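Here the complex is missing a single protein chain, while all its other protein chains stay put.
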Amino acid sequence: MIKITDQPINISEVIELANADGAGAIDVFIGTVRNKTQEKQVTQLEFEAYEGMAVKELEKIAKSAKSKWPVEKIAIYHRKGILEIGEVAVVIAVSTPHRKDAFEACQFAIDTLKETVPIWKKEVFEGGEEWVSAHP
Amino acid sequence: MIKITDQPINISEVIELANADGAGAIDVFIGTVRNKTQEKQVTQLEFEAYEGMAVKELEKIAKSAKSKWPVEKIAIYHRKGILEIGEVAVVIAVSTPHRKDAFEACQFAIDTLKETVPIWKKEVFEGGEEWVSAHP
Amino acid sequence: MKINILAFGIAREIMGKQEFTLDIPSQSKVQDLLMMLENQFPKFKDLASKTIALNEEYVKMDREINPNDEIAIIPPVSGG
Partner (left out) sequence: MKINILAFGIAREIMGKQEFTLDIPSQSKVQDLLMMLENQFPKFKDLASKTIALNEEYVKMDREINPNDEIAIIPPVSGG
């Protein structure tokens, strides 16, 4: 189950989507908005998504995780729009029969998401703003 | 925050305990009761704990994780008593500034828990029961 | 041929809008379009990376652009 939403993410909902009777392990990754990037005090964050393509790329990640590990279920929710400090930007939940696979598949999913999914983060801090990773 | 409880574990409560403003990543491990162990159909599960010592060993794991990784907060809840299929046996939530550390610290915590914490699992299946790992 | 281009994130800010039209030679490839964009909007040269998606898929640099393609400029992604 894949979703990009401008509403606060309900973590329990994402976990519930990954729950399966055959699974002994669920690993859940939650990405939240930090109050600091290097030295700058971040006040808020904005996510922009190329939504149609982002959903397709997230579906590819889910499919790829299932081909590499014995994944029972995987759910990925990503927030868009304006987020305050402490809010949840992304939740990935992966269930597998054994725990090692859950950790590996979940880490693969967030690592790949950060490389391929067309979503962009703008950090707003005192006296400026910046698109993350845009410049070398 | 460490807890051994005979009540159903509220996953959101454990995650909330690990949430911290400085953290950008929370990794959560959820261990659930599987419906199968090898070939046997498990009907229920029973956890017995040497509670005082189990809490102490869990606190050692939390301390050790904090010494090895830049852990902001860590919470571990373990269930005891009788559990049905699909119920949650253990939840570990770890927050760190960056995601790699959250995955590593959380995996360390569950791996160590399974090695050192005095809690015992009895599987009940059709026509028998067995203390897990008791015999070679 | 006239093509419609979508731009996101810092690319959208560089172009000044989310969607715009460009006139490019027919049979242009993805790499040609990127060069044309750099020439017309020099700030594109400062980006750590950029690519073009066609019809919501990453494509190779030598892929030919069709005027019916949904074309999007993808600056460095930073989700998660």
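Labels for the chains are A, B and C, by order of writing; each one numbers its residues from 1.
Assume a contact is a pair of C-beta atoms (placed from the backbone, for glycine too) under 8 Å apart; a residue touches a chain by one contact, two chains touch by 3 or more.
All values derive from a computational prediction rather than experimental measurement.
Chemist: Quick one: jot down which shown chains the absent chain touches.
Modeler: So, taking every chain into account, the missing one touches B.
Chemist: Just one of B:I2, B:V42, B:V71 or B:A89 touches the chain that is missing; which is it?
Modeler: Only one of B:I2, B:V42, B:V71 or B:A89 touches the chain omitted from view, namely B:A89.
Chemist: Which residue from B:I26, B:V42 or B:L113 sits in contact with the chain not drawn here?
Modeler: Among B:I26, B:V42 or B:L113, only B:L113 touches the chain that is not shown.
Chemist: If you put the missing chain back, which residues of chain B would it touch?
Modeler: Against the missing chain, chain B presents residues 31, 47-50, 52-54, 56, 78, 89-90, 110, 113-122, 131-136.
The definition used in the following text is that only the chains that are shown with their structure count from here on.
Chemist: Just the number, please: Cα centre separation of chain A and chain B in whole Å.
Modeler: Computed from C-alpha means, the inter-chain centre distance equals 23 Å.
Chemist: Hey, how far is the Cα centre of chain B from the one of chain C, in Å?
Modeler: A distance of 48 Å separates the two centres.
Chemist: On chain A, where are the residues touching two or more other chains?
Modeler: Chain A, residues with two or more chain partners: 31, 110.
Chemist: So which stretches of chain C touch two or more other chains?
Modeler: Within chain C, no residue touches at least two other chains.
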